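Of the protein chains in this complex, one is absent; all others appear in place.
Chain IDs A, B and C follow the sequence of writing; residue 1 opens each chain.
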């Protein structure tokens, strides 16, 4: 098997505009996410891309050789060009894996793939979050205990307006009284999609060992299993069959 | 439309053996559940059946004229005859609705329909439970606010070993730190199934107005939409088609 | 219950440009579809709308009072404004039913809701189509025999690039050797969606009694079950809860 080619995409805005975020993530949030994946998947080729690069760092050429893309965005959702969003969607349907992180629930690419509003309830109150594993045998939960905690995270709550997930891997408990489907799998076309809720910019979530393990597991799980460039072909009838549809039969 | 015919099944053991339960539910848990359904669905014909009756009160004749069955069982799961469990399963597949309550997750009938262990994690610690609505537009959540609370319930926790629900209506938060998929829908054959978690025998849960509303909503949602007595027919080929499969064509 | 308010949307291009189609559908395809629904659902309020009207006949006001929308489009998919497509999507997520017909598989609205390419294989060869019922107890199949035939239809074939349907109601057999998932259900947000494959413009499909019955059944099935205008609320923490997240606890 060739090495898994992973692109970690970050919008890279909070880190530039907010000193508190820059202090936590001196290499950017994408830097920390990429580091975590490299730690658990040393054979993978992990690179990063950001909103500010030409084509947001996601040229057709680069996407064509990407196996799994991770996506963190928030303030800059609207700045992502429709063309790039559509390009990413097309690649997912062909087989590229996609890991959508935290506020990426409102990204163009996630909303396009889900077909729903992807809304949720939220609150920034520094609450403790406990993530429960719903299927201990799932590859994305490998190496994770029955649950694990983050001392402080943004609270996300139901209703989470997405199609019923194909598989529910995590559900979170928040000390303020909310629950949230924090780890969800879907297949779309030939691609695998995983949404993972933790990762508010003002907390050091992407340095947490469990979080890094889950993201790396998800990247491995979402690797392509074939490529399918679909079209809408006009299928010619075989001469043998054509007889059948002729008048008189 | 004919009136909806509802049978509320209760195993009726705790009420007979435990004075504390009898004090809370002097008419039996099934009595309280039936009363709640009648309150919200006054046009329905609601009757009860218990484990101790001949055929557990679920003769073939009675089931044949039942539209929706609710099921509460716990200590007596093993006492339910395989014959009756199979009969109920067959009726669900034909179109009868089934509402499985609380510890009914381990009933023969629910395990048969799910095909999985239906295990979960549990603790009796009188913890507060908060039920969140995952789809405010779902008929089972009609009239229910964004969430509601029960002051004390048995804590159920993930993993809940069931097939991915078709629709997730409720997820619960427990003050001790657990979460649970407390309201789940499935279709099997032509029947609709709803599992609803609250209802430990030592709490007055089935007198709670929200709980009663949800159960009544579920009963209305699970009403049959047609009847389908499936078989495994040997389908004769039409003479016209038979030509096609004869040698030489 | 108030009468069901149904809008039958037709792009109304083939009927204007192609004499053969105009001859089959002198009132337009939308006219024939509307007539069929009225025949089986006499209490419904059925009106039509076309691409050529202002806002394609789908103003915000009209959509707000529409319970179920049916959609036939083909040549004019690109002429539907993004604004109207988004408006329809929003209404479906709120609870409006949507019935997508035939070449509507490539409409903006269907692709938005599915999140996939919605491609398929096709051939116009006047082949016989036989539609099989996959669940005889499903409300959309009510009154339909085990299968029914259309003497000539456009052949659609797999792969049909959509998310796995929640329920499979019909699968079609074509005499030229293709199969197709011709009747599929999905829920998205609070809305119900049914895709139904028959209806190529050069055949009198929408006069067929079985086809009319299925579409009317689907309209009844897709009626709203509540309305849910979702938002993305910032949920304030209660003072009681706030204690919990303060340092020191």
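Here is the rule we go by: a contact is a pair of C-beta atoms (placed from the backbone, for glycine too) under 8 Å apart; a residue touches a chain by one contact, two chains touch by 3 or more.
Small disclaimer: the values here were computed from a predicted structure and weren't measured.
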Displayed chains contacting the withheld chain: A, B, C
Touching residue (missing chain; options B:120, B:134 or B:150): B:120
Hidden partner chain, residues of chain A it touches: 94-95, 135-139, 141-142, 166-167, 187, 189-190, 224-228, 230
Chain C residues that touch the omitted chain in the full complex: 130, 132-136, 157-160, 164-168, 171-174, 177-179, 181
Footprint left on chain B by the chain that the document does not show: 89-90, 93, 106, 112-117, 119-123, 125-128, 155, 157, 159, 161, 163-164, 166, 175-178, 186-189, 230-238, 241-242, 244-245
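Going forward, only the chains that are shown with their structure count from here on.
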Whole-Å gap between the CA centroids of chain A and chain C: 30
Distance between the centres, which are taken as Cα means, of chain B and chain A, whole angstrom: 35
Interface hub residues of chain B, defined as touching at least two other chains: 135-136, 166-167
